[in-house]
Structures are given as C-alpha cells and as structure tokens.
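Note that one protein chain is taken out, while the other chains of the complex remain in position.
Take a look at chain A:
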Amino acid sequence: MELILCVAVGILFSVGVYLILSKSLLKIILGTSLLTHGVHLLVMTMAGLKRGASPILGDNSGSYVDPLPQALILTSIVISFGITAFFFVLAYRTNQTTGTEVTDDREGGEAANE
C-alpha cells in the first residue's frame, strides 16, 4: 500500500515541478498546490499505513492509526491554504497592474541594467 502511495506522491511532485517551470502564473500556482498535495500525502504515507481504528478513543479498538501525522497534515494544510489564497490574490493584482500573467514578460532587475 505504501508503495502505491509513494508512486502517487512521485507523480504529484513531478507534475507540480513541471507546472512550476511553465510560463503562465496561473499554472505555477496550480503547480504549487499539487506540490503541497504531494507532500501532505507523503507525511501520511511516511508515518505508516497500518490498519487500525481512526484515532478517536470512543471506538474501543485494540489498535489505532498514528494521530500525530494527521495533526501535522492538518496544520500544514491550513498554512498552505493561506499562502495559496495570498498567491492567487497577488497574481490577480499583478495581472491588473502589469497587464500580463506570463512570467517571461517581466523585465528582470531593472536596477541592474546600468
């Protein structure tokens, strides 16, 4: 089971990296979302996928799944959600101000051109 998820994480990472390397800002943001999806899945996989009850004490089960990575993922999800929201608004504002959403068109380091 871990092996399958590792492959899935690998695919998410590669697609994410491919999208980040593209020219359009929107694709870059989608790439970062895929990357964070991949890493959240990775945290879950890395903690082990042994069978057990969901980590709620009322279930009276003999074994539970590891609750720690779930808390880590939850934290990481809200953080990346906040950052993604900020990134979208930033991209929108950039698009309005510069009139383009293609990263190549931005002239790099205008202070350096002396």
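The working rule: contacts are C-beta pairs under 8 Å (C-beta built on N, C-alpha and C of every residue); 3 or more make two chains touch, one makes a residue touch a chain; residues count from 1.
Throughout what follows, contacts and distances are computed from a predicted model.
S.K.: Among "Light-independent protochlorophyllide reductase subunit N", "Protocatechuate 3,4-dioxygenase subunit alpha", "Na(+)/H(+) antiporter subunit D" or "Energy-coupling factor transporter ATPase", go ahead and choose the protein name stored in UniProt for the chain not displayed.
M.R.: The chain we cannot see is recorded in UniProt as "Na(+)/H(+) antiporter subunit D".
S.K.: Give me the chain A residues in contact with the hidden chain, please.
M.R.: Within chain A, the residues touching the omitted chain are 20, 25, 28, 32, 35-36, 38-40, 42-43, 46-48, 68-69, 72, 75-76, 79-80, 82-83, 86-87, 90-91, 93-94, 97-98, 103, 106, 108-112, 114.
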